[in-house]
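Note that one protein chain of the assembly has been removed; the remaining protein chains are unaltered in position.
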Amino acid sequence: MTGRWLNIALAVYVGLIFTFVFAPIIFSLIFSFNSQRFPTIPLGEFSTEWYVKIFNDPDVWTAVRNSLIVSSSTAVLATVLGFCTAYTDFRYNFRFKGPYLALILLPPTIPLIIMALAMLAWLSRIGMSGQLWSIILAHSVMTAPFAMAIIRLRLHQMDPDLEAAAWNLGGNEWQAMRHVIVPFCAPAIVSALCLTAAVSFDEFAVAWFVSGLNKTVPIVILEIVQGNIDPTVNAIGTFVFLTSMSLVILAQLLFISRQIKSHS
Amino acid sequence: MTTKPKTISKQLLRRDVLRIGGGAALSMPFVSRAWAQTTEINMLAWYGHGEPDMVGAFEEANNVKFVPKYYAGGDNMLALIAQSPPGTYDIILSDGEFVQQLNAADYIEPLDANDYPFDDMLHEDFTKFPGHWDGDTLFSMILRGGHLGVSYNTTAMSAEEASSYEGFWKPELQGKVGHFDWHLPSLGMMSLKNGNGAGLWDLSDDQWQAVQDTTMSLRSQVGGFFDYGGTFNGLKNGEMMAMCGIGDWITGVLERDGAPVASVIPKEGGIQFTESYCIGKGSSKADLVKSFIQYMMSPEGQVKSAQMVAYPGFCVTKAGRALLQEVDPAEAARSHQIEGMPNEPIALINEGRIHYRDIPQQQTLEDWNDFWSEYKNA
Amino acid sequence: MTEPLVTFRNVEKRFDDFVAVRDMTLDIHEGEFLAIMGSSGCGKTTTLRMLAGLDTPSAGEIRIEGRLMNDVKPHERDTPLVWQSLALFPFLTARENVEFGLKMRGVAADERKKRALDWLDRMQIVEFADRNVATLSGGQKQRVALARSLVMEPQMLLLDEPLSALDANLVIRMQGVLTRLQKELGITFVYVTHSQSEAFAMADRVVIMSQGDIAQVGSPKDIYRTPANRFVAEFVGRNNIFTGKTGGSDNGKTKVSTLQGAFLAQTPDNPPGPEKQVSFTVSADLMTLTLTEPDADNKAKATLISEEFIGSVVTVFLEGQAGQEYKVQMQERALAELDLSPGADVWLSWEAENANMLETGS
Partner (left out) sequence: MSGPRKIDIYALTWRLPIILWQLVFFIGPVLFMVAISFFVVKNYRMTEAFEFVNWQRMLTRGFFWDSYWYTLFIASLSATIAMLVAFPAAWALAFRASDNLRRWAVFLLIIPFFTSYLVRTFSWYVILAESGVLNAMLGYIGLGPFRMLNSHFGTIIGYLTLTLPLAVILQTVTMANVDKTLIEAARNLGCKPFATIWRIVLPLSKTGFIVAALFCFILAFGDFVAPFYLGGSQEPTLPILILDTTKSGQQWPRAAVVAIMMMVTLFTVAFTAIALAYRKPKGSKG
């Protein structure tokens, strides 16, 4: 095979992979504008019926409000947790550092369903289940490792003398934190906020278990899928997609642009 | 679509749209309902019972808001209550056979029988439904019922073939038979197929073994295990041509939508699911809940239940049925709720072809559930 | 002599099992330019960091102006450091970088700005004041780093290999800038480097460290001409080292028998006894190369191996008896006159006064 044909074959292959990855997203978008309740081929007429339906459904709005509360609070908590761990890992060496890091990094290796089970059992045991903040607690534990990873990468790019330079110039440790570490990590902190918010915004398993009667958007989706399936699922999905994407793009722009800047 | 009866839900929806388009102008809709100063009523129910078509009118009239949590299966319901602090749920919609468990676990409040139309029941069984009474104390009010039998796609199976549970074993249906993913109705049907009749829940070890064997022999026909939504989609998409463990409550919705599906009560007999309201223990809104139950037992409420968007159920009061025949004769006819029609639900009960769903008598629910897991794994 | 500005007394620094600095005793005087020199891992940077409070001594005492500093936090000291990496704050402008220390000390904003601009002006980079430091060139960054430390008006400035990232021309320029600054300000510079040329070019005194020990302290000339021990002699380079046994001593000279012959060397202050194993060094530029046997106390035969030019000066590498290597530094013109090619046999000679006996045992 000549290089040219190989390149074409590879391009087609990559195209197929992307088709596979994006087919469900695109079809969901299409179905959300399809008049038929049970989406099959051929498609029905173009319709915004399902958007009208979710727009008029106060439960959806309550869920959106809940989701925004949960994801923004989760983002703040998880980013704080992630920042503290990343900084500790960056700055200190101590006995049991391995277990300490494991403590914050392990949650993503635990399947959601198990996390959900354990969280609900434990939170209801200590009287903290069934609240909106139960979801926030659980999500913060689950998403903190992502925040930690992003901020740790940023700290890795930092000249390790920078903090000492601040002390050397008369700043105490808190001032160095405030005037050097935090500003240096700012783009990563914003990225972490966006990423953790997006992950939390889309998480349904743990949320469904611990939320009690408080519904977030993914729980509404889950209930529609489990129950009275109709294309409002796709309409909500499209909405969730747009929300999450805005957050991700924001995070990317902030983080990548900063990185390009710092490398120039 | 024009021939379809106007359901109350559609009217509601239209009214909502009008209201939003008009008075409330461009304000967000949640301002108008969800965030208004309303009392919230927490409801634990099967899917659909807390939707606007069921509770919307009551909410508006009484300035309350239902906050539903949906479950699938009585065990699931019990689990959800157990995980929540006492007093979490104000109203619980339970399957008839689980009321006893709710009561035994002290999850529900007693009711006053005088509050409800017991003198207007379509069948005497409904007045003294098993488990709903503890001595002379009422604990649960029966709302509606529905019959489970063979549900099938009419293009893949004839009514003749569907008139026996044998139909599930039809060779052409290999991989096309679905189960509603809950052991009670499916295993109950297998028990009926084995000829256990009225004793379908009261199985000796041998009979239980025989039911297991029968069930296992169906495994190669089975194409999947589905929740409510999956069952829906499976039948609609033609992915499943017959379903075990359901009945008109699902095919009825699809029929309304024009899908070629139907449910029949086979000759071995059918199973009745019964849905009843209970007031959650420690609820601070017991009075509101009582008036809601009264509302649902009124003729209008019964009509709403019969027309419920998520899944239909038959009326249990005479007045309810009469009103249904008057306002929505098509739905009354579709669901055979007209005296003298073939397969009229009350007649089926009187003929002894219907058995109320119950929990296993000689085995534990866990035994049944374990077998169900084993079956799924086979 | 006045009280030293800084005293190290038996200071030791261990990192787990590794001893970075061992039993260091050293005085640093006010107003001097002190270079601490050694190869990497010798403990020079650790010494500087202890002075800045970034590392805490494991044992011993460090005093600044008589005050015990061992446990004083970095930010409570007046010891600004110019970092090898410069450690400029990349998210700040040049001016904000210079203002940083003043801000930490609570100096008011206008005052800060004025002083920062003054210093940037003094460092001739005021036009870049509002540029992000990431966009500045290496030399400009260097000046920002200096200004950032000096704006604090310290009594002592610490510099950790500040020129190591610059190219050779810039290094020479910055050396000039640094020496001039130090003279003008009259403050103490403690300058850590691995570069002999930097240390010798700028420092009043040089400390040579090896594996956590001080190998020698002295003026650049002392160290160059009279290395105290074999380590320093080798580290400084351009030294011919001879090893042999002492014979008789006479008129301030000691006879040393080596494999290359018997030579006379300067008798040290504490003379070794006879029949002792000793080494002596002769600087390469103090050796004379001739074609014919010279009339000198110390002479040896050698074969020319190669030549290495550094501008007008050339280093000639030769091999003598028993594989001894010689280095001779001479004017290129002088060498050209001799018209030698590799393999040529020549004579080397040197004055006994220039043969510097090393401490025994080293």
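Chains: A, B and C, in written order; residue numbering restarts at 1 for each.
Assume contacts are C-beta pairs under 8 Å (C-beta built on N, C-alpha and C of every residue); 3 or more make two chains touch, one makes a residue touch a chain.
In this text the structure is predicted, and so the values were computed from the model without any measurement.
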{"item": "Residue of B:Asn62, B:Thr214 or B:Asn233 in touch with the missing chain, whole complex considered", "value": "B:Asn233"}
{"item": "Residue in contact with the excluded chain [from C:Ala59, C:Val313 or C:Ala344]", "value": "C:Ala59"}
{"item": "Contact footprint on chain A, counting only the chain that is left out", "value": "7, 10-11, 13-14, 17-18, 20-25, 27-28, 31, 39-42, 81, 84-85, 87-88, 91-92, 100, 103-104, 106-115, 117-119, 121-123, 125-126, 137-138, 140-141, 173-174, 198-199, 202, 204-205, 218, 221-222, 225, 229, 233-234, 236-237, 240-241, 244-245, 247-248, 252"}
{"item": "Missing-chain contacts mapped onto chain B", "value": "72-73, 75-76, 78-79, 82, 101, 104-105, 175, 178, 181, 183, 222-227, 230, 233-234, 237-239, 364-366, 369-370, 372-374, 376-378"}
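As a working rule, only the chains that are shown with their structure count from here on.
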{"item": "Chain B and chain C: spacing of chain centres that average the CA atoms, whole Å", "value": "91"}
{"item": "Chain A-chain B separation of Cα centroids, rounded to whole Å", "value": "37"}
{"item": "Residue ranges of chain B touching chain A (in the complex, touch as defined)", "value": "13, 16-17, 20, 28-30, 32-35, 42, 47-48, 51, 67-70, 72, 83-85, 88, 227-229, 232-233, 236-237, 257, 309-310"}
{"item": "Residue ranges of chain A touching chain B (in the complex, touch as defined)", "value": "37-38, 40, 52-53, 55-59, 61-62, 65, 120-121, 124, 127, 129-130, 212-213, 223-229"}
{"item": "Residues of chain A that touch chain C when the two form their complex", "value": "159, 161-162, 164-173, 175, 179-180, 183-184, 186, 261-262, 264"}
